[in-house]
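With one protein chain withheld, the remaining protein chains of the complex are depicted in position.
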Amino acid sequence: MDDNTVATLAYVILFAPVVAAILITLFTRKSKGISAFLSVGSVVTGGILSVILLFDQLAKGPGTPPVISQFEWAAARDSAIGDIVLNIGVQVDFISILMSTIVGVVGSCIFVYALGYMKGDEGWSRFFAKFAFFAFSMLGITYATNFVQIFIFWELVGVSSYLLIGYFYQKPSATDAGKKAFMTNRIGDFGMTLGILLLFFAVRDVFGAVDGFSFVELQRIFTDEASRTLLFDAMGWKAGLGAFLIFVGAMGKSAQFPLHVWLPDAMEGPTPVSALMHAATMVAAGVYMIVRCYWLFAWAESAMIAIAWIGGITALMAATIAVVQNDIKKILAYSTLSQLGYMVMACGMWGAGAGMFHLATHAFFKALLFMGAGSVIHACHTNDIWEMGGLAKKMKHTTWTFIAGTLALAGIFPLAGFWSKDEILSASHHIAPLYWIGVGVAFLTAFYMGRCVFTAFFGKYRGDGHPHESPAVMWVPLAILAIFAIFGGWVGAPADLNPFGEHGLQSYLLVAYTTVAEGAHQQVINWPTGQGHMAKSLHMNVAVIGTLVAVAGLFVSYLFYGSRKFSAEKAKKMFGPIYTLVSNKYYIDEFYLFLVKKVQQGFANLCSIVEQHIIIGIFVNGLAGGAREAGDKFRKMQTGRVNTYVTMILGGLTLLVFLFVVGKEFWG
Amino acid sequence: MEIHIAHYLIVAGILFSIGLVGVVVRRNAIVVLMCLELMLNAANLVFVAFARMHGNMQGRIFVFFAITVAAAEAAVMLAIIIAVYRQRETVNTDDMDIMQG
Amino acid sequence: MEPIFHDLLAAGGGHAVAFYACSAVTIAAAILMVMKKNPVASVMWLVLSFIGLAGIYVTLQSYFIAVIQVLVYAGAIMVLFLFVIMLLNLRREDIAKMELPKVPFAGVIAAILFFVSVFLVIKASTPAFEKPVDALLGEPALAGDSVRAIGIPLFSQWLLPFEITSVLLLAAIVGAVALTKKKL
Partner (left out) sequence: MHLSLATLIILVPALTTLLLFFVPAKKVQVVRWLAAGGAFCTVIISITMMATYDKAVGGWQFTQVVTWVEDLGISWNVGADGISVAMLLLTSLVIMAGTLVSFKVTDRPKEFYILLMALVTGVFGVFAGRDMFFFYFSYELAVIPMYLLIGVWGSTNKEYATMKLTLFLTAGAVVALIGLLLLYWHTKEFFDANPALLEAFRNAHPDFSDATSSSFNLLQVQYAAKHAMEMGGPASREFFSLGFQLWVFPLILLGFGAIAPMWPLHTWSPGGHAAAPSAASMLHAGVLMKLGSYGIIRIGLTCLPEGAAKILPIVAALCMMNIIYGGMVAMAQKDLKFVIGYSSSSHMGYVLLGIASMNVIGLNGAVFLMFAHGIMTALAFGLIGWFYDQTHTRMLPDLGGLAKQIPFIGVCFTIMALASAGLPGFANFASEFMVLIGSWQEAVRGNSWFFLYTILAVWGIVISATYLLRAARWAFFGPLNPCWEGKIKDADTWFWRAPFIMLIAALVLFGCYPKLLIDVIATGTGPIVDIIENARQAVAGIK
């Protein structure tokens, strides 16, 4: 395909959902069928076209230069310092196509699933319009050509998440959760805005009228050693700061500690929303951006260390919380958090390839798990895993797909999760603390997923409904995703195990950015090479340890929840204070609540008091009151008697005459 | 002994001052009005004196007008005083303080 | 009548005598007018003052103005005042009610104004100002203060103001009637 076709296809992929959303909003709200057709059709079209583009890209081989098509969105012509042009367009290269394929394929499955899940909901058309709009926002990030565009769609993702999480707008907790998501993202965007500005002007400062927003321009500058050195010398410590600030945006979207608080609450949205948002799209955006701008992060050493640690902390913290959750969606939510921390940690240790790979596999099996959970909730009308049980017999399709997802997430050989987890652990196995965090998280992941599966799907049914299998429109997408979850990992496996040999996923990612990362290692830092290059063969001890802890996790959970050899209650008592701490999510929400309700609102009230009593009370009304008081005093002079007035007039006249005539005579 | 225009002007000044003092100190509205008339006449005297000095008619014509206006003014003022008296049974200016602030 | 006055004034010292006499009467009557408690007495003294003023006009050879002064002011207007006073049946003014602090205040102001005017008069010096008034007697431009001499400019050059004055008078009449009417 020539560049024009590629760009056109990308535009179609990008704009089809928004066109669908607009059409639904304006015209087809009443006709549910057409709305659903438009919405699902647009995303499925996007998915198919993405796959076509992907194959095209694969055919062209690694290292194909990106296709860029953009138009001017807004501009300021400044002859003195050069024009500032804000562009919108599409940048089509391997990374964006890969991301778009993930979004398209997983999204298609979720959209189809939603057809079943949302059946009978009164806001059907509204839902599908918002859903399509969400897909559009995410694709906008995927195909962004520059920082402004990515920021624009970044915000749009924020707002569509706000709308979708708050879909049940009459439910206070849902609207609050939507608001929380939006606000937390806003805080992330705060950092991102500053980071973008900092970078833009720093580049401008050094290189003159360069488009310091454009990814290709920046990549050119950052990958060229001479220009990079120049820039870094000029920026000094601000380089790391800039990179970190941009990462703050990713922290908001990818729910990294301490901006992770919105994600668990976001489960208030309908389950397809959770699946879409927390598997393939919104939360993936942050990781995607790190990968997209890897040339920037790779050399900002201080920022990278911060990123790695933030990822690690998020992964561990979320995994521990997941262990004590009882709501099936909450378990998956914290699991998502934890896996995102994993990806970010990998990226922070110069393993962007591993991060991106894990993003892809995770998208598949996490979407699968969410939708499986949705199917279960649909059947049992409860979220609490303790009110489920024994579903394996009643919901066969859901059960086996869920188990496939669980095993993939736990990282059992040879499912998808195994390969990507292995990449991550390999990338980090030289940094002891983070490596052990990674291993610990792997254990915990297997444990809490096992806990969930054993409790919900095995044993006796403890609820009081009559669960039954969901309709085909819901379980068929599950099956498709399950296939991906089981076999999808092979594309990224090390070369000697990869069915594509040397031409696996990593080789494409390699050219896209990992060469850069490798360079960074060699120049900036003396750490041994991480996962910058494609692993030729499996890192044996990493793989074995990883698999062993995963199996151990599953086994321990079986002992607790399957065979009930150990009592969970006793363990709870044993870890008393720790249990309280973890089950209260480390009191981070409470802390934020304190900040918002007490500190921020207190400050707002203080400002309001200042406004009311000082500015209005003293200055404005004081002035008015002063005028009135003075008037009151001067009023007394108005005796109403002619004589007084005449006397005053004469007094004044005399004074004037005296001043002007006599005074002028003597002193003038 | 020669009489200059200045003499006339000084007489006019004296009359004006007397009228002025009257306006300020008297309480009877009618007397106040009379004092005003006196002040007007002082002004008239100045007009006539200067007309005499310059040897033309303008000043005198002005006096003519001034007298007419004074007549009109007196009529209206007295009418007002009568109206006020009807309302308040007094022409004492101290009692006429309805405009007090 | 004019020649008679003219001759009298022209006689040696006659002018000065007439001026001083008339001025003394005018000023004294004015002072008494202010001081009398009875409004009727005040009116009477004012009439006298106006007559004195008419005398001063004569010394300025403004005979017609002098006549008008007596007829209109001392006659018509003052009668109007008298009528009103009688009509209202006013009591004597209670002198105790006078705001005493105001008397010196008014006096001071009056004194200042007076002395300023005297100061200005003394300061002003034009040739015409220097000339004694009786020296002007024979000047042809002032040959006579005849009705004719006033009438011609009044009905030619000053016609419009004259007419406006008549409108003013009409307005005053209507106004006075309207104001004194009991029910409007």
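Just so it is clear, A, B and C label the chains in written order, and each chain counts residues from 1 on its own.
Heads up, the rule we're going with is that a residue touches a chain if its C-beta (ideal position, glycine included) is under 8 Å from a C-beta of that chain, and two chains touch if they have at least 3 such contacts.
As the structure is a computational prediction, the values presented were derived from the model and not from experiment.
A.B. asks: For the chain that was dropped from the view, give me its touching partners among the shown chains.
C.D. replies: A
A.B. asks: I'm checking contacts with the chain that's been left out. Which of A:L156, A:A298 or A:A408 qualifies?
C.D. replies: For the chain that is not drawn, the touching residue is A:L156.
A.B. asks: With the missing chain put back, one of A:G166, A:G411 or A:G488 would touch it. Which one?
C.D. replies: Of these options, the touching residue for the absent chain is A:G166.
A.B. asks: Taking the entire complex into account, which one of A:M1, A:I187 or A:V216 touches the absent chain?
C.D. replies: A:I187
A.B. asks: Which one touches the absent chain: A:N4, A:N541, A:T580 or A:Q600?
C.D. replies: Here the residue in touch with the unshown chain is A:Q600.
A.B. asks: Using the document's contact rule, name the residues of chain A that touch the chain not shown here.
C.D. replies: Counting only chain A, the missing chain is touched by 72-78, 80-81, 84, 86, 148, 151-153, 155-156, 159, 162, 166, 169-172, 175-176, 179, 182-183, 186-187, 189-190, 193-194, 197-198, 200-201, 204-205, 600-601, 603-608, 610-611, 615-616, 619-620, 624.
Rule of thumb we're sticking to: only the chains that are shown with their structure count from here on.
A.B. asks: Where are there more C-beta contacts: A-B or B-C?
C.D. replies: More contacting C-beta pairs are found at B-C.
A.B. asks: In whole angstrom, how far does the Cα centroid of chain A sit from the Cα centroid of chain B?
C.D. replies: 93
A.B. asks: Compute the distance, rounded to whole Å, between the mean C-alpha positions of chain B and chain C.
C.D. replies: 8
A.B. asks: Hey, what residues on chain A touch two or more of the other chains?
C.D. replies: If we look for residues of chain A contacting two or more partner chains, we find 643, 647, 650.
A.B. asks: List, in ascending order, every residue of chain B touching at least 2 other chains.
C.D. replies: Within chain B, residues 20, 24-25, 27, 94 contact more than one other chain.
A.B. asks: List the residues on chain C that touch chain B in their complex, please.
C.D. replies: 13, 15-16, 19, 23, 26-27, 30-31, 33-34, 39, 42-43, 46, 49-50, 53, 56-57, 59-62, 64-65, 68-69, 72-73, 76-77, 80-81, 84-85, 87-88, 90, 93, 97-99, 102-103, 105-107, 109-111, 113-114, 117-118, 121-122, 128-136, 139, 141-142, 145, 149-150, 153-154, 158, 161-162, 165, 168-169, 171-173, 175-177, 179-180, 182
A.B. asks: In their shared complex, at which residues does chain A touch chain B?
C.D. replies: That would be residues 634-643, 646-647, 650 of chain A.
A.B. asks: So in the complex, which bits of chain B are touching chain C?
C.D. replies: The contact residues of chain B facing chain C are 1-11, 13-22, 24-28, 30-31, 33-35, 37-38, 41, 44-45, 48-49, 51-58, 60-61, 63-65, 67-76, 78-83, 85-86, 91-92, 94.
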